[in-house]
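Excluded from the complex is one protein chain; the other protein chains are retained at their positions.
What follows is subunit A.
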Amino acid sequence: MLQKREKVLLLRTFQGRTLRIVREHYLRPCVPCHSPLCPQPAACSHDGKLLSSDVTHYVIPDWKVVQDYLEILEFPELKGIIFMQTACQAVQHQRGRRQYNKLRNLLKDARHDCILFANEFQQCCYLPRERGESMEKWQTRSIYNAAVWYYHHCQDRMPIVMVTEDEEAIQQYGSETEGVFVITFKNYLDNFWPDLKAAHELCDSILQSRRERENESQESHGKEYPEHLPLEVLEAGIKSGRYIQGILNVNKHRAQIEAFVRLQGASSKDSDLVSDILIHGMKARNRSIHGDVVVVELLPKNEWKGRTVALCENDCDDKASGESPSEPMPTGRVVGILQKNWRDYVVTFPSKEEVQSQGKNAQKILVTPWDYRIPKIRISTQQAETLQDFRVVVRIDSWESTSVYPNGHFVRVLGRIGDLEGEIATILVENSISVIPFSEAQMCEMPVNTPESPWKVSPEEEQKRKDLRKSHLVFSIDPKGCEDVDDTLSVRTLNNGNLELGVHIADVTHFVAPNSYIDIEARTRATTYYLADRRYDMLPSVLSADLCSLLGGVDRYAVSIMWELDKASYEIKKVWSNKTLADSLDNANDPHDPIVNRLLRSMATQAMSNALYFSTGSCAEEEFHHYGLALDKYTHFTSPIRRYSDIVVHRLLMAAISKDKKMEIKGNLFSNKDLEELCRHINNRNQAAQHSQKQSTELFQCMYFKDKDPATEERCISDGVIYSIRTNGVLLFIPRFGIKGAAYLKNKDGLVISCGPDSCSEWKPGSLQRFQNKITSTTTDGESVTFHLFDHVTVRISIQASRCHSDTIRLEIISNKPYKIPNTELIHQSSPLLKSELVKEVTKSVEEAQLAQEVKVNIIQEEYQEYRQTKGRSLYTLLEEIRDLALLDVSNNYGI
């Protein structure tokens, strides 16, 4: 018969009021004790596992021990563990679901000799909490009481050791009952398991980390992150120089640990900081996400940390901690976020096995963003299982200070993982590129040019414009077959003997009226995006490929600039050349190695930061210069079809001309502030265009190598050039495929590379030593191999598949000699060609897969013709469709 008791709980509501809740609590005489020594096995009705009978004692961990030392209790050597329900509940309520699930799995695991005893439901074991008794004391008392009962229940035949961290409890209960010993966990390990070294080590490290945590958590009260400061405080702090404002930039390769704040605005002038500020760890990052405008407080100098320079994989969890970090740099912590830069994120749902570890009735699921720099996002959805194999777009809703991860919601599905179109869509979303077709309203603004009603030059425009059709010979310098020819040249001798050089640019602004629908759309797109196998136009093709394309043999509007050059001196010409940079590049060449030259050139330009657009109204004239081209002032306007910035420049030019001519000025030019905003947007889009191009190229490279077995396929082995040296590896360039990547000289197990006399490499224990332009790997046997900068090596290319992220190319040095095949030179020459071939091959295989599917459908239709089956959805067609789907999957995998 059950006994009813009542438990009174005082809970605090969200409004802060105290709520008195009375809960029933039923006690029963018989609770399964799961012990083979049980005197009344029938009453206890054991089902599930029993404790093994060959133990010398039972051990009952106190709640605190279960909370903190669960990892040690997981050791299979420890046997006869009885987890009291009180302790389990303490874990559940105070340690969260993850640790509780670990405990549950441990209890379920048949190999592990531990059981749960539901002491709180046993009528002799249950102790009500007394008035004024702290939760901790009550839990310890309950567990001890249950331990004593258990001892007597087993007829005093098995000694019981209760391990606790509570010194008072040891004092109080230590000698109360004979046969029930109360000792500390450390003491227990020392006395009972002196040989279990791993457990002792783990125990020490847990103690250590707990001490650290205690120090840390003194100021935060159960919250995961400190609260953000209010806006007024932040603004005042920035003004006074106490805080610094900047944009958060997460290190892609150490997303968990390292982030940098790039200084922004006036604050950098006041403080004498030159470098970025390091934000070390998620806690200091305080819920800000890559790209947010954050406010940072600098930490005192003794807490500054250095950045890590070792190569490391994305999934590392501080494995490279042994490597010494570089010089300490200014380190800070985020105190507030001024502007959140949350966008749509592409994520992947955890696979089935992972979902289960997250809890079976969890409707909140942690999804992994495709971008390494974004933290995992918690999504509540019921569809986790169906969405498993797809790339999905989500949005972040909030990030509370009490939550480790941000909360978000599901938006839409992009496509299957590994599917070409899905992956391309992923790249587009990740770069915030929207490629929806132009709308009807936008297309209505476009001039018509069809065979039925061809577009013609209008008479009024003909009046206003200067006609160059008869007087000049205009020619294009774009390759043959180019669709969007936006600039052409002309040159002729004038009557006075001077040369007249003309540059003629398509007059896009004539067709794109300011603030029209198409203008707004073009402004948002800002540029034409070129991916490896396709492009997304900024303007509709009727403009970009037809009316604004200066094609041969048709009449087009253009904006022309003419220079009159002195026939002898060509005076104006010098402006356009780039002397200084070209010189410095030419000095650093290696006459024997064309690849190294190429590398040097690309590195020289890469080292410079990218040129940015800016509004002349917002900077002083001294800051106008363009570094890469070594010019004082620079803008471009030759491609209005694919760059919105050029359209802006065109409009400004036209306005300037009309002002000179005393014509009416169009009142819709941008103000300085708008222009600044626009420049920021265009710079951002340009960057997105570059990233998407790079990522799509990488995608194609990965797809190309995906099904090639690196061990056998000839194409997976290639020549590579070292172009940079890091502490645990080198960066390589593979000219044949245009791939750049890292190769490790020290693997995860701490083994280093060594190259034998046959120059084949193996992994052996040893150490690495890094110099300025070489790295030496010495094995313990004394063999050593040195890699110099710009050495040629042989590498094996393989693919590291990743579910949640893009696949990556993995390079492995298999020999320290250049790769020898008879026609090396030939391949070097054809290298750029190979890249487009690579794209073609991948595209072809995808199309083949689709074709295979279509053929199948045709067959069914033929069969219908032949057998006159009933039309409509018969079971047969349904099954056939399912078969098709299966076929598609397999062929996709095979083909790509």
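Methods note: contacts are C-beta pairs under 8 Å (C-beta built on N, C-alpha and C of every residue); 3 or more make two chains touch, one makes a residue touch a chain; residues count from 1.
Keep this in mind: contacts and distances are computed from a predicted model.
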item	value
Omitted chain, identified by the protein name its UniProt record gives, among "Peripheral myelin protein 22", "Trafficking protein particle complex subunit 6B", "Exosome complex component RRP41" or "Protein YIPF"	"Exosome complex component RRP41"
Option touching the unshown chain, where A:Pro32, A:Pro61, A:Pro350 or A:Pro540 are the choices	A:Pro32
From A:Leu37, A:Val55, A:Leu107 or A:Leu565, residue that would touch the chain that is not displayed	A:Leu107
Selected from A:Leu19, A:Met135 or A:Val448 as touching the chain missing from the view	A:Leu19
Positions on subunit A contacted by the hidden chain, ascending	2, 4, 6, 13, 19-28, 32, 92-93, 96-97, 100, 104, 107-108, 116, 118, 120-121, 360-361
